[in-house]
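Yeah, one chain of the complex is gone here, protein chain that is, but the others are all in their spots.
Up next, chain A:
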Amino acid sequence: MQRLAEFGWRLLPFIAAITIWYLVRWSGLVDQGLLPPPHAVFVEIWRRSLDGGFLLDAWMSVRRVLLGLFFGMLLAVPVGFLIGWNRGVRRFVDPLVNFFRALPPIALIPLVIVYLGIGEVAKVAILFYAAFFAGVIVMYEGMSQINPLFVRVARTLGATDWEIFYKVIIPLTIPHVLTATRVALGVAWATLVASELVAAQNGIGAVIQNASAFFQLTTIYAGIVTIGFFALLMDSVLRAITRNFLNWQDRVAQ
């Protein structure tokens, strides 16, 4: 019963959003032809999923996000770690990181097309760029917040540098890795759609782009809802991991 109520609470915001959607449509503030009703959008998702093409598009998008995120974090974790811990490295790398972070990844798309073409590698490269710079900043902000007192205490208990690294630093780093991954995931999704809008034969961004050319508003909405669904799903998985691994923390992400 309690779990049911919990589930209801989680669903409530979405029900509210859909209700508002209906209300806006019925209120006549927007031309009905310009705002498809939610049920038509869900029917569209269902119909396109049944013929298989839509699922393939969704899978292509998810795969690009996961690959970009994976490689981005693979580099962001050690680099963020180094910047957070070594003042010399920080002084050198910090301005560069801030410069490249300020560039929107979308602005690099023309360059990427020139160097890498419009294949999968090009898209993953853009997502890698986006995920890396989003992740690295969170990582090193987190690392610089680690309380040096714990290192001192470990020393007084007889730990060597290496033991301090894997018994103190690693456990304290994991929360920041997870937070950085969540932030990078959000940025990766935002960038994905942009990169697919520009140049792609498949993927949900491409579906939206094609539908736009034919003024198929329902399909555009179906694509947007699907992206939101997958982004939320992946974020929920990360939060569940956070909860299970970090139940020692005072403030556990809900």
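Heads up, the rule we're going with is that contacts are C-beta pairs under 8 Å (C-beta built on N, C-alpha and C of every residue); 3 or more make two chains touch, one makes a residue touch a chain; residues count from 1.
The rule is short, and it goes like this: contacts and distances are computed from a predicted model.
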There's a gap in the complex where one chain should be. From "Na+/H+ antiporter subunit D", "GntR family transcriptional regulator", "ABC transporter ATP-binding protein" or "Nitrite reductase (NADH) large subunit", what does UniProt name that chain? "ABC transporter ATP-binding protein"
Of A:Val30, A:Leu55 or A:Val153, the residue in touch with the unshown chain: A:Val153
Considering the whole complex rather than only what is displayed, give the residues of chain A touching the chain that is not shown. 147, 149-150, 152-159, 163, 167-168, 171-172, 247-250
